[in-house]
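Take this structure first; my questions come after.
With one protein chain held back, the other chains of the complex are shown just where they sit.
Chain nomenclature is as follows: A, B and C, assigned in order of appearance, with residue numbering initiated at 1 for each chain independently.
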Amino acid sequence: MSKRKNQFSEKAGLGFGTKNFNKQTRFLNKNGSVNVKRLDGDFLGRIDFYHSLITMKWRNFVLLVLSCYFITNLFFAALYYWAGTEHFGNLAGVDEPQKFIELFFFSAQTLTTVGYGYIYPKSTLVSAIAAVESMTGLLAFAIATGVLYGKFSRPQTHVRYSKHCLISPYENITGFMFRIANTTQNELIETEVKVTLTMNDLKTQERLFLQLPLEIDKIGFMPLSWTIVHPINEDSPIYNFTKQDFINAEAEFIIMFKAINDTYSQNVYSRTSYKANEIIMNAKFKPLKRTQRGNKITIDLRKLNEIEQFND
Amino acid sequence: MSKRKNQFSEKAGLGFGTKNFNKQTRFLNKNGSVNVKRLDGDFLGRIDFYHSLITMKWRNFVLLVLSCYFITNLFFAALYYWAGTEHFGNLAGVDEPQKFIELFFFSAQTLTTVGYGYIYPKSTLVSAIAAVESMTGLLAFAIATGVLYGKFSRPQTHVRYSKHCLISPYENITGFMFRIANTTQNELIETEVKVTLTMNDLKTQERLFLQLPLEIDKIGFMPLSWTIVHPINEDSPIYNFTKQDFINAEAEFIIMFKAINDTYSQNVYSRTSYKANEIIMNAKFKPLKRTQRGNKITIDLRKLNEIEQFND
Amino acid sequence: MSKRKNQFSEKAGLGFGTKNFNKQTRFLNKNGSVNVKRLDGDFLGRIDFYHSLITMKWRNFVLLVLSCYFITNLFFAALYYWAGTEHFGNLAGVDEPQKFIELFFFSAQTLTTVGYGYIYPKSTLVSAIAAVESMTGLLAFAIATGVLYGKFSRPQTHVRYSKHCLISPYENITGFMFRIANTTQNELIETEVKVTLTMNDLKTQERLFLQLPLEIDKIGFMPLSWTIVHPINEDSPIYNFTKQDFINAEAEFIIMFKAINDTYSQNVYSRTSYKANEIIMNAKFKPLKRTQRGNKITIDLRKLNEIEQFND
Partner (left out) sequence: MSKRKNQFSEKAGLGFGTKNFNKQTRFLNKNGSVNVKRLDGDFLGRIDFYHSLITMKWRNFVLLVLSCYFITNLFFAALYYWAGTEHFGNLAGVDEPQKFIELFFFSAQTLTTVGYGYIYPKSTLVSAIAAVESMTGLLAFAIATGVLYGKFSRPQTHVRYSKHCLISPYENITGFMFRIANTTQNELIETEVKVTLTMNDLKTQERLFLQLPLEIDKIGFMPLSWTIVHPINEDSPIYNFTKQDFINAEAEFIIMFKAINDTYSQNVYSRTSYKANEIIMNAKFKPLKRTQRGNKITIDLRKLNEIEQFND
């Protein structure tokens, strides 16, 4: 590790180390997740049920809940059946499978605490099982309440990034730029962006991490779209780079976004990255169409990715 | 975009861009919301049910809950009816509409898990529907619990702003001022205010964003009212402005307020704006009446807007 | 307002304004609450039910819940009775009061969704009332869940302050000091204290607010007690003050405490104040007794207020 590298890390260290990865490896995926899996002897330490449930897709979550409901009822129905069908009042089934099905629904009525009571437990044993089951139901439901609240109230950013980043003339110099927009109805305030460029130093074969200064890196709030610009002047580490230079250096621009969601007073974070092949040279973003009816301004986010090439 | 504009943006950029809007357009509404609607191809990305429920008025929320309750019962009653009324014990209705009404209330008893059990499901099919319905009820209720907690615990500022802002002599110079008060019983601490003036530069036809320095922009806490003052000295961008100058420049003062709610240890935010026609020249705020009985100071916030004109 | 006053306010403004209050008025009560009541024309804006419930004493909260339970049951029992006792199955009461009592308990069984079903609604009208009541019960219970969670999870500081503050020799100079301790099992980290002195300027008759520099104003965490010291050197605004000087100036030391509760990762805040009559001159705090058994250090917080007078 050279002294020089340390200076950069001190400013822009991202915790990835300086060992080169294979070519084509992204540090960050487009959705901001990290390409790292952690192997660990401690099995339980690795599993965080709550985290999994909170971040699970809604469709999978509903399927999971219904499966658990079904399996739990099956389990208690089996217990009741093992205890003996003669301990229940009003079982109408004429054969064993029918009785099992009745016990299955008795279990569902107990677990959800509906308790119609047409079928009812008569003996101590099945009453005790039912008492445990109804308690189980309540606790499971308490957990479900917490998880559902966690799923709903989890801060979500819904920032959309332009598909490409551009390097093109900007005012009197050249700029590296990309565009973001807030796609939710929640206002984002105290919005901040950091751009870190990581690339191979072709001389030392080390991985550099360089924080790029931005024209504006913090805005009060973000009702419309925001074009973030790194001015490529003589101080910039990518001064006079061609697209091929970026590809050779395996450059990746890591974008870190931070804001406060006004509705929930929560900090929200978002990340993405641009690889060298996502750079477009000599183009600019088309302005987003704004229409105004009375006081209301409408902005069309479907054009966020639209660019036009400079003719030169 | 001129260099000069960028310097201002760097300090005061609010994410509105520099394109002029129609006259009469407010950037911020009086209640702090933004006059922007976002069009987006991604339909689901645009809808945030939880956010809508959390910010919905209580009256509408209760109506929504009752409607959903009614419609869900109607749906399950129809399912039970379709399965056949002969699958239920103790249905007393003598004609079909009466039976449907009984099934509707059986559904309500299942959905809320009351489960009197006078009417009860006899066959596998309707037992299964009832098992699904009671589970649906529990999950819907879990969601309602989360949403109600979200509605209650959502940070709310209840800062009241004076209706007008004043420009008038202040100490030896002139000041731009407005007044705010906390109308809740929660103490607000670490209170901060930022004032950004946005107006058209009549020469360049660009929209300027200028953060105005304040006499005091942060106070420890805010038990009484607080008059915020921007001293209009020679450094101020509105030095010697007349009311007509503000109107010509389509000036808007954007107020951003931030504090910590002491009871919940939550950051709270509030915004408002003053347009040129809400400026009153040469007036001062009447002091809020304070009465003191024993140790208790009472302050009358109904006079927050009261001003008196200077005679000169 | 003089220029000089503004300079102090800029550093230490607490939002109390500069008008003098009656003698004997505290700005802050010992428990940190503010002696201000806000009168307001907007009745609803002034009431914040959730805040009241969250901060209510447990004893009162339980009484309130039981009262609401009783009154709601009374209300629905009256509705059922008005609809007619002939609409219920299995009413056993032989006279009207007995029947009303049975309906009261039927209401309780519906509101809590127990629904034994021995007594059950037979007609459409009372079934509809029962459907509304069970829904009401669920929503009320959802609210109770949120309020209980709010009560439990509300950040609480449990910082105890020494009863008196001392002014006495300290190292080579004199110091103003008081002592605080954490009385909970939760660790407090990133602990900060600010001391603001407010007193009358006897010449200008204005209220001054002066932030006092502290020897140490931030510590990493606070497992034991902490003595906060303002060194009274020549720069201090209370250099050479006697106790009578403090009384004449109606001095009040306002203490603002801030920390992070390690268990909940929450910011916690606490405030108190010392009036002139709570100052003790020429005394020091007795060290808190620490005993050590093995690795475990025990500290006795009952001696937090104990001081000893200097003999000189």
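Keep in mind that, in the parts below, contacts are C-beta pairs under 8 Å (C-beta built on N, C-alpha and C of every residue); 3 or more make two chains touch, one makes a residue touch a chain.
For clarity, every value in this text was computed on a predicted model and none was experimentally measured.
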item	value
Selected from A:98, A:127, A:233 or A:309 as touching the chain missing from the view	A:127
Candidates C:148, C:210 or C:307 - the one touching the absent chain	C:148
Identified contact with the non-displayed chain, of A:103, A:167, A:229 or A:268	A:268
Residue among C:109, C:211 or C:236 that touches the chain left out of view	C:109
Those residues of chain C which, in the complete complex, touch the missing chain	65-66, 69, 73, 92, 101-102, 105, 108-109, 112-118, 141, 144-145, 148-149, 152-153, 158, 171, 181-187, 189, 191, 215-216, 218-224, 226, 260, 262-265, 290, 292, 295-302
In chain A, positions touching the absent partner	1, 3, 6, 9-10, 12-17, 19, 21-22, 24-26, 29, 33-42, 45-46, 48, 50-52, 54-55, 89, 109-110, 113-117, 120-122, 124, 127-128, 130-131, 134-135, 137-139, 142-143, 145-147, 149-150, 154-155, 194, 196, 256, 266-269
Interface residues of chain B (partner: the chain not displayed)	113, 115-117, 145
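Keep this in mind: only the chains that are shown with their structure count from here on.
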item	value
Separation of chain B from chain C, taking each centre as the mean of its C-alpha atoms, in whole Å	26
Multi-partner residues of chain A (each touching 2 or more other chains)	113, 115-117, 145
